[in-house]
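Working notes for the structure below.
All protein chains of the complex are present and in place, except for one that has been dropped.
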Amino acid sequence: MSIVIEHLNYEYSDSNPAGRKALDDICLEIEEGCFMGIIGHTGSGKSTLVQHLNGLLKKTSGKILVDGEDIDGDDCDRKALRSRVGLVFQYPEHQLFEVDVFSDVCFGPKNMGMTKKDAELKSYAALKLCGVEDDLFYRSPLELSGGQKRRVAMAGVLAMNPKYLILDEPTAGLDPGGRKEILNLISRLKKENNMTIILVSHSMEDVAEYADRIVVMNKGKIVFNDIPTNVFARYKELENMGLKAPEVSYIMHELKEAGFNVDDSITTVDQAVLNIYQRICR
Amino acid sequence: MIKDITLGQFYQTDSVIHRLDARVKLGGTFLFLISLFMFRNPFGYALAIVFLAMVIRLSNVPFKYMVRGMKSIIFILAITVLFNLFMTPGNVIVSIWKLKITDAGLKNSIIMILRLSLLVTGSSVMTLTTTPNNLTDGLEKMMGGLKKIKVPVHEIAMMMSIALRFIPILAQETDKIMKAQMARGADFESKKLTKRIKALIPVLVPLFVSAFRRANDLAMAMEARCYRGGEGRTKMKPLIYADRDFIAYGVLILYFVVSVFVGRLKIMNF
Partner (left out) sequence: MSFLKTKDLTFEYIRRDDEGNVESVVTAVDNVNLDVHEGQFIAILGHNGSGKSTLAKHINAILYPTEGAVFVDGMDTKDKEKLWDIRQRAGMVFQNPDNQIIGQVVEEDVGFGPENMGVPTAEIWSRVEESLRAVGMYEYRKNSPNRLSGGQKQRVAIAGVLAMHPKCIVLDEPTAMLDPNGRQEVIRAVRGLNEVEGITLILITHYMEEIVHAHRVFVMDKGRIVMDGTPREIFSQVDKLRELRLDVPQVTMLAHELRKKGVDIPEGILTRKEFISEIKKLYGKVY
C-alpha cells in the first residue's frame, strides 16, 4: 500500500499574474511505513504538492492514488481520505479555535462521524501520544506556549487516526529544545505507531537526521528523490538551487580534500563523530 | 475566492492616472458615483461605460484586475437582481411556477447590474492606481476643515489606510485557516444553510484571534517608530497640484455635466 502520484500538474488559476506552473509533471511514490523528507526553498512547490495528497487542492492534470484509490474518482469519500491522509499545517494558530484543548482535538473525529464517546477516546489517546499533560486539557488553546500549541494541533489531526501523516514545517518558530521534542515525537510516531511520515521542511539538518528518503523540489519539479547520503553528495547542485547540505557533510568533504581517509557521504553529527574518531584519531 | 478581492489592492505601474493627485481621483470617483444615480435613460450609462473604459485604458492596469473585483460582489449582485426581477410589480412578461417576471422588474435588474458593476469597477480604478497612503493623505487633506469641529480626521485616515493594507493579508490567512480546518474534516460545502453557518465558527475564531494579535503588534511597531498622531508630522509625499490635475478636474466636470445632461434627457426614459 502506498501513495502514488503520476504526472501531476498544477497551475495557478489565470488570475495569477505570473501564470506560473506550481507543479510540473510530478511522479512520486510514497511507500507505506517510510519517513520521507520533502525539501526545497520557499515557493518551490513543496507545500502545494502535499496539499494535493488529501484533496485540498485540485490538480490541473495527472493522477493521485492513495492505497490504490483514485482520490479524484467519483466514488472517493473526501472525509475518509482526509482522515486517512492527515495534514498538519505550519501554524497551529490557524486551527485552534475551541474553548479548551480537549474539545478542539475532538473537532476532527467528530467531523469524521464518530460518536461522542469514540471521538473522546481517540482524542484522549492522541493527546497522550503527543505528550500533552492532563492538566492542559481544559485550558484555552490560546494560553499555551508555542510548543504546546504545536502538539495540540498534531493531536487534532492524529485523533482522526491517519495512516499517512504530512507535516508542513512543524518546527518553524520553535526554539532548539522545542524543535528537538517535536522531531522526536514524529520519529516515535513512525517507529512505535508504524505511521508513514511526510515531513516538509527547509531545515537540511532535521531532514538528514530523521528521514530515510529525501525528495528535493525546485521550481515545481522534483530534482532528486533518493536516500539522504546520495542527495547530499550532490551538494554543489543543491547550492545552485539556494539549498545547502547539512554543515557536517561539508566538514567531511573538506576533511577528505585535506587528505584524510574519511567517509564523505556522512550526513549526521553522530556518524561523523564515529567516523572521524575511527579513521583519524586512532 | 476570497483572494480575489481587488478592493484596496494597489497595482504597481506607471500611468497618467497613477500620477494624478489623490484628491482628483477621490473627487472624480465621487462625481462618477453620483452621476450613476442620476441617469434616467440608457445613454447616460453608455457615456459612463465609455468614460470608465477610457480611464482604465489610461491607467495601464490590465482589465482582468478590474473584473476580479467584480467576482467578489457577484453574490450580492445576484441577490439584488433576483429581488428586483421577481418582486417588482408591473406587466408580467414570463411566469414560471409562482414567480412572475415583469417588464419593470427586468428593467430594474438591468439598471442594478449596470450601476453596481460600474460602481465597483469605478472604485477599483481608484484603489488600484492610488497607494492607500496617498489615498488617505488625500482624504485627510480634503476633509481638513472638519478638524476645526474636532473630527479626528488624521486618525480616521490612518485607520482606513491600515485596514486597506491588511485586507489582502487577512484574506490570505482566511484561506489558510479554511484549509487547515478542511484537513480536519470541516465541511464548507454543505447544502444545509445552518450547517454552513456553523462551519464558519472554526474559521472566524482563529481569524479574529490573529487579527487582534496583528493589531497589537502593529500598534507596538508604530509606537516604536515614533508615531504619535498627526501632530507635528511631515509628509514624504505632500500633495501638491500639478497642471495635469487641473486638466483632470476639467475633464471630470465636463464628463459630469455632459453625462448628467444626456442621461436625464426624456428619450427612452426608464
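Residue numbering begins at 1 within each chain, and the chains themselves are lettered A and B in the order written.
As a convention for this text, a contact is a pair of C-beta atoms (placed from the backbone, for glycine too) under 8 Å apart; a residue touches a chain by one contact, two chains touch by 3 or more.
All of these numbers come straight from a predicted model, not from anything done at the bench.
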Hidden-chain contact residue, picked from the options B:P42, B:P62 or B:P168: B:P168
Among A:Y12, A:F137 or A:Y250, the residue in touch with the chain that has been omitted: A:Y250
Among B:I201, B:M222 or B:A242, the residue in touch with the chain that has been omitted: B:M222
Those residues of chain B which, in the complete complex, touch the missing chain: 10, 12, 131-133, 161-162, 164-165, 168-169, 213-214, 217-218, 220-228, 232-238
Residue numbers in chain A that touch the chain omitted from display: 41-42, 145-147, 172-178, 180, 202-203, 205, 242, 244, 246-248, 250-251, 254-255, 258-260, 269-270, 272-273, 276-277, 280-281
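Here, only the chains that are shown with their structure count from here on.
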Whole-Å gap between the CA centroids of chain A and chain B: 41
In the complex, chain B residues that touch chain A: 4, 62, 64, 68, 173, 176-177, 179-187, 201-203, 205-206, 209-210
For the chain A and chain B complex, residues of the former touching the latter: 14-15, 17, 51, 54, 56, 79, 82-83, 86-89, 91, 93-97, 107-108, 111-112, 142, 156-157, 160
